[in-house]
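Note that one protein chain of the assembly has been removed; the remaining protein chains are unaltered in position.
For chain A:
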Amino acid sequence: MERRISLPMLILAIAGFAYMLFPIFVVVLAGLTAGEFLTFPPEGLSLRWIAAFLQSEKYLSAFFFSFRLALMTMVVATVLGTAAALFLSRTRMVGRNAMRAFFLSPVVLPGVVIGYSLFAFFIATNMGISRTIWGLWIGHILYSTPYVIGTVGAALAAYDVSLEEAARSLGASPWRAFRKVTLPNIGQGIQAGSIFAFIVSFGQFEVSLFLSAPNSEPLPIAMYNSLRYKFDPSAAAAGIFAITLVTASVLLTNRLVNIRRLLERQQD
């Protein structure tokens, strides 16, 4: 269906997008500055800070650390989140709504609270994982899984359970029916959820602040630390790489999954 958008609405939408995208625009231009300092508008354009980023041991290792952490987080969050969404959609247990709210709560809780609580918990229980990649991983999983639960939950809400029942009565075991019928039909939701988990983990700041080890910092923490001491455009250059990676993964998902269709299904 072709929907006509009225002119005031269109102006409002453009203004909204401009407001949201302006900071990104600023970062990209600032990272391309030819000057010595992080300024806007930039003092001429050059790739010198991009080159600086690519030569910086600190940033590159932070970038790849974040990338690895986001991948590890994505794998676990996808499995856990899909399992949780399946359980929530199938159970008739009393208190399932409270349980859903609890599972989704990391989205609404301030990241600082989660980060601090986990940090305190690791220290108090003396588990030996505070300020290690494992503790950080746990924090990121906790923070990313709700996004998977949300998207897979939406896919399951649109999924007709009688498909799985039909498969069962045609002779498929529970596992075969899940794999051959349910999984292909909620696959788009799972893919979208896992990309969300990746992006959320890659950009995570507050939880990482409490849980990351000094010598292996994720990219946002490295950028923050560098900006604390000198106002150096290489942070903006790092930002350009982060933005590129996230944009690429969104575009990739958009090719794999029709996010629009997923959201539309969620509405009806």
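Note that contacts are C-beta pairs under 8 Å (C-beta built on N, C-alpha and C of every residue); 3 or more make two chains touch, one makes a residue touch a chain; residues count from 1.
In the analysis below, contacts and distances are computed from a predicted model.
When the unshown chain is looked up in UniProt, the name that turns up among "Transketolase", "ABC transporter ATP-binding protein", "cytochrome-c oxidase" or "Formate dehydrogenase subunit gamma" is "ABC transporter ATP-binding protein".
Contact with the chain not shown here comes from a single listed residue; of A:167, A:209 or A:238, that residue is A:167. Residue positions on chain A in contact with the hidden chain: 160, 162-163, 165-174, 176, 180-181, 184-185, in rising order.
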